[in-house]
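The complex appears here minus one protein chain, its other protein chains still in place.
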Amino acid sequence: MALLDVTHLSIHFGGVKAVQDVSFSIDAGIVYSVIGPNGAGKTTLFNLITGVYKPTHGEIRLDGESIGGRSPDELARRGVARTFQNLQICMNMSAIENVMVGAHLRLDRNLIKAALRFPGLRRRDAALRDEALELMRFVGLDKFADARADAMPYGALKRLEIARALAMKPRVIFLDEPAAGLNPKETIEVDHLVRKVADSGITVVLVEHDMKMVMNLSDRILVLDYGKKLAEGTGAEVRRNPDVIAAYLGAHA
Amino acid sequence: MLAQFLQFLFSGVTVGATYALAALGFTLIYNASNVINFAQGEFIMLGGMLAVFFVQSGLPLPAALVLAILVPAIVGILIEKLAIEPVKGAETVTLIIITIGASLVIRGLTAVIFGKGTHSLPAFSGDEPIQILGATLMPQSLWVLGVTAIVVVVLWYFFNRTLTGKAMLATSYNRVAAELVGINTNGVLFMSFAMSAALGALGGILVTPITLTSYDAGIMMGLKGFVAAVLGGLGNGLGAVVGGLLVGILEAMGAGYLSSAYKDAIPFVLILFILFFMPRGLFGARVTDRV
Partner (left out) sequence: MRNRAYNGLYIVIAILLVLPFVLPNSFYLDLVIRMAINAVIVLGLNLLIGFAGQISLGHAGFLGIGAYASAVLPTHFGWHPVLAMVAGAVATGVLAALVARPIFKLKGNYLAMATLGLGIILSIALRNEAQWTGGPDGMPVPAFGVFGFELSSDKHWYWVVAVLLSVSVWASLNLIDSPFGRALRALHGSEVASRVVGVDVVRYKVSIFVLSAVFASLMGSITAHYVGFVTPNLADFFHSIELVTMVVIGGMASVYGSLVGAVLLTALPQALATFEGWETVVFGAILMICMIFLPKGLVPTLAAKLGKGE
């Protein structure tokens, strides 16, 4: 059984049909990419699967369980993590705290115990801090261990989002344009990072405009255009697909 | 029975029209900037107080009224230039505090200059009540309703038929896009403060012969205008007008039939219910926050 099964998924905003009747499925352990021109509905698709938007029609199944319309925190509990195309870093917190928030569901969140500084809770928190440091090292941000988030450069923040998502210990991670706005060197670093994440056993769903990176990493690719599924298959299949060629070389290449 | 009902209705619609003007003011500024201007009520108060002052200082009524609208409009512009533009994009809390600060300054200055007494303005066309089915209607109420109706029509024309008005609408739909097509969104912000101050002042002037005014009359008026704007669906012009009339009518009915002591609480009870059960108000658009 596939990890994720999407069938006839649609969402409309007023007159805009951002995602229309899209179906696909993702097997556990692979790198699955979603590509398509700007406005094709990639981010909206992520928002639907991670519970940020509620679908107008269609179904989303995770491990066979229907999750369409569930809230993001319910999905987080089921091991779904993501990053954002437009940075969603908490600028009012330090870098490491941003990562620690990712572990929210694994901690004792009791208000009273926290206010009274229960030793057990403090100990867990200290351990988490070490774990978060380890994750920052993993994504290549060791030198920002003590930094405030609002003092970090854009490229570092992109990776901080990945570290936060990893702190959830997710089963599947959705990366929305992790290399957007990065220079070529940083892009290669992110490419390697995504590889490392996939190798650690987490299923990766990737939206990215850098085709080299997509072709490099992906086991399968979904092509969206105007909210509709244009093609799906391995990199080689997609590249040969006449509709894809037309869409990319035609109207809005 | 009917006479009593009509009586409540008349007084409700009359104050309701003032709330509608205040609500339109909120809407204008909200659409241009997402700011809720807590000083809106002070423009209402200022309009009434200035009209009283100018009339007492011997100016002919029309001149006094025009000045009583112009001065608040200038105050509105000053607030926008000095306090809102410099902090563009600040947090909602910050903006709310700034406009509350502005309202305190206006209220305080008014008290210092004109004193803390209650003032009245002669009705525009006499105090001879009109009898309708046993209820009495003051001619001033007709002024309030008539002028409000005209204002609504003029505003409709402005937003749908003139370039400036359309630019303001466009800005409210999508600020960035409006800037891209060359609309001066700062100009729009400026216009909306001037206009909403003028609208508030106009309402204040019209209603003063009926309700009297004093330096602290603005708070409640403004807050109820805010309730009206939310009731109608924040950001919706038609909603603001309908919301204003509804708040006025429900308040008058509640005060008449239920409890006059709780008159001022009625709009706020209403708004809690609205926010709990239909948070977009009557005409608010459904939007999904973009991520």
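For reference, chains read A and B in written order, and residue numbers begin at 1 within each chain.
Keep this in mind: a residue touches a chain if its C-beta (ideal position, glycine included) is under 8 Å from a C-beta of that chain, and two chains touch if they have at least 3 such contacts.
Note that the structure is a prediction, hence the values are computed from the model and not measured.
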item: Hidden partner chain, touching residue among B:G101, B:G165 or B:G256; value: B:G101
item: Given B:A3, B:L61, B:I74 or B:V87, the one touching the chain that is not displayed; value: B:V87
item: Residue of B:L121, B:V230 or B:L246 in touch with the missing chain, whole complex considered; value: B:V230
item: Where the missing chain touches subunit B, by residue; value: 30, 34, 36, 83, 86-87, 90-94, 96-98, 100-109, 111-112, 219, 223, 226-227, 230, 234, 261-262, 264-265, 267-269, 271-272, 275-277, 279, 289, 291
item: Missing-chain contacts mapped onto subunit A; value: 50-52, 71-73, 75-77, 80-82, 84, 88-94, 97-98, 100-102, 104-105, 107-111, 114-117, 121, 125, 146, 148, 161, 164-165, 167-168
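The rule is short, and it goes like this: only the chains that are shown with their structure count from here on.
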item: Subunit A-subunit B separation of Cα centroids, rounded to whole Å; value: 46
item: Contact set on subunit B toward subunit A in their complex; value: 288, 291
item: Subunit A - residues contacting subunit B, complex; value: 13, 43, 47, 52-53, 84, 86, 88
